[in-house]
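These notes are about the structure you will find just below.
With one protein chain removed, the remaining protein chains of the complex are shown where they sit.
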């Protein structure tokens, strides 16, 4: 049984993430009406929203500390929220503002919050190797922090993921790989891209434990992740976890979803993991009032983050030239060396 | 029980390949004495010899036709021989001669013989996707040819291999993946690079049958490959096969093998798959005399191929500029189009 | 410019994506061996409309969705091409090249040479390029220079519907590997409005445009602007504005980077003496470098002034003011032309 306080935190994460996506959707579509023009409106670029994925992020991140690393894919907001990323600065980043996490340079697929060791990226499975590297660093430093790499079920055939399973396994690293299975990779259903219905089965080929949470249920994820993260933290190596989630919106904003059967969309809408968790809260004796309050607080937090973000200044065009490197181009020195070398002048030396 | 005539063919392949490598070793080292200089001597470049790998190639290729495709890795000669690649032109290629398979442009890691659909390449696991493509072509054309990709056990963690397992599996393609496990990836023992002692175990993660032949035994390989190739040819999809072989020489010529325990080298020398097959020939009633004759004929063939190759002319330096493309640079036309387009001149058109 | 010898001016206009798809469909009808592989190319019709409508006619066997595993399926295209088929493989965004580059440049591009031409690789690699819609550092690059630098691939960059169709016919029929880089902003996708220019009249019939034949999209006497892709249209716009100031710019659309039509560039510079190269790829070690170097090497005498305009060696930033700063705009082209006098 998951503690009531944990249930509350998870519920808060989930409603925060859900409402966040709904609000971003609104903001994003503003200015893109009546004709959808990707270059118009207050939020630049593509936008991949995660409504329906919340259970996975919160169930896993409950077990994580700030010094644990998380890498997320192109659909990152729910994970960022569960990991405790600064919501204001994240939102400002999504709106492309100067005070955003990346000063407006990264955008919604490139959110970095080193305070809580969160990063995401836009290439399929690309976050897996760096997560393995974070695990490697922890092991080398003899620290008990862990790393978690989230990917979608469409990513389970990408080399970066499969190679990472092996590297984590052979080096016995504290890494948990979490597959969020929302049944779709853009327009491609899972059975079109792999023969394996349960992709945690890939783990066996690397002598790694694999497990699938077959229902979109935050507490079930919580339990499975507890074991996986615990295993990693105790130095017993990596785990592969697959979690059933569902996709309530298009792949990205503007996706007509014409490839998607209506029953599938309807089914996704019906199996709502937030309502499921709310019932568990009630079963744990938490009053409806309190649940409503959690929800309202979450909504307020989201609204105020969006409010704050929209108030932030646009970056100065000149800023585009900075931040390619953190140090000087010349490295740690600008001084020419002055050694006198014996023999032939062509033999090295300096000018 | 494998037919006697098959046993003889296999024995011939094996002694041909073994003697070929021994002779190339001699030739290669010529001119590299006393100090080993990779740029000296009659054979250019690196040389990866496959002495000890023969059982795998012959056991598999017995089941193949000329229209079946084989891709091999950097250690290709035994496979090329078993697949029926033109021995003279292959040898000329290895010696960098004009009449070589690739006119001296490819070398020992880049042997192509389209007559028997053989190719090899120098990047780990790089031949797997093209083999899948050959299988795809066969399926599309409704032909019953198959494709076999050979790799080393060091390649089982490379994305190109793992992704190929999935693509072949989800598309149900007639492909057999063969892992030649010689215990070493250059200086790295298998357990340093993966936790899985039997890499055919990787197959399970893709719902593909996997099998390991745990002894360096040509007829055992023959039997396992019969099933795998048969499955592919009958349209029942891919198989992953791992085959124990052994490495009798260094990774490449010039490898000091200082990383390798002496017992391991000695053990490799002792478990000789050729002698094992010879006993089977004897058990099948084939006389020692006949066995000796097979061996001598094979040696003669190798000697004469090397003789021939060394007589071939060096390529003309000017030839370096050709063969980047087979067709003209301009594509199928050199003629400018002459359409008159309505409206604004900037709207396309030509000059 | 269009010659005057055909009977009647063609006025059926197509978007660049329709023109490209028309060529693909024609080739697929003519030759059973042509097929298309990629992510979301079947039911979705290509994220950037590159296969719109093809599934309906050709079915899932020839318009194939594949697992997200670029190494595997691009390499499979190489294998199928070597078996004599004529695959078209799509890399959804060129920015993803890093997950499949080994198959692209060590197999697709080199197998012909490494085999002494006993093998050839008749395939097309299509890929979407370009920014201007704030998709940030991993989804907005053009990477023209990266592909053009490595030998063994022909590199095609159409700027109009007319060119897109003729170049695609040539690409599919070519017995050698062709990388066909289409700019998202030019495709005429509903949700990403194209500028004026790429939508052009397109003949219904098949035709091929040769590779290595740059197209003078606007004639001019004072300065040569060499460019490609989206920036052809920005350069033409700049030229029209400059004309009002009495500066007559010639706009050369490269159309292919490999082979490169040096002759047309040299002819133009011989006439104008001034060279501006405009590119949406990174500035250093890229397209602008090569064009300037060829002219400097082959006709230094006629070169009076030169200027390069490209992305200033920074990754593509996300926010609009930042992205606008780094991708050359029409105004920047005008400034570059003015900066080298006239």
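All chains are identified by letter, namely A, B and C, in their written order; residue positions are counted from 1 within each chain.
By our rule, a residue touches a chain if its C-beta (ideal position, glycine included) is under 8 Å from a C-beta of that chain, and two chains touch if they have at least 3 such contacts.
Keep in mind the model is a prediction, meaning the values are calculated, not measured.
Participant: Out of all the chains shown, which come into contact with the hidden one?
Facilitator: So, taking every chain into account, the missing one touches A, B, C.
Participant: Out of C:98, C:193 or C:341, point to the residue that touches the absent chain in the complete complex.
Facilitator: Touches the omitted chain: C:98.
Participant: Write down which of B:2, B:17, B:64 or B:109 is the residue touching the left-out chain.
Facilitator: Touching the chain that is not displayed is residue B:109.
Participant: From the listed residues A:110, A:212, A:251 or A:301, report the one that touches the chain absent from this view.
Facilitator: Looking across A:110, A:212, A:251 or A:301, the contact with the absent chain belongs to A:110.
Participant: Which residue numbers on chain C touch the omitted chain?
Facilitator: Its contact residues with the unshown chain are 71, 95-106, 109-110, 113-114, 136-138, 145-146, 148-152, 257-258, 260, 282, 284-290, 292-293, 295-297, 300, 303-308, 313-315, 317.
Participant: Suppose we count only contacts with the excluded chain; which residues of chain B make the list?
Facilitator: Spelled out for chain B, the touching residues are 35-39, 44-46, 96-97, 100, 102, 104-107, 109-110, 121-125, 154-155, 157-160, 185-188, 192-194, 254, 258-259, 314-321, 324.
Participant: Which chain A residues touch the hidden chain?
Facilitator: Counting over the whole complex, chain A touches the hidden chain at residues 69, 71, 100-106, 110, 112-114, 117, 119, 121, 123, 126, 128-138, 140-141, 147, 159-160, 163-164, 166-167, 170, 322-327, 329-343, 345-351.
The definition used in the following text is that only the chains that are shown with their structure count from here on.
Participant: Let me spell it out: compute each chain's centre from its C-alpha atoms, then which one is farthest from chain B's centre?
Facilitator: Relative to chain B, the chain with the farthest C-alpha centre is A.
Participant: Where the CA atoms of chain B average out and where those of chain C average out, how many Å apart are those spots?
Facilitator: Roughly 37 Å separates the two chain centres.
Participant: Indicate the whole-number Å distance between the mean C-alpha point of chain A and the mean C-alpha point of chain C.
Facilitator: Averaging C-alpha atoms per chain gives centres 34 Å apart.
Participant: Give me the residues of chain C that touch two or more other chains.
Facilitator: Expected reply: 66-67, 69, 71-72, 99.
Participant: What parts of chain B, by residue number, touch at least two of the other chains?
Facilitator: 159-160, 163, 166-167, 170
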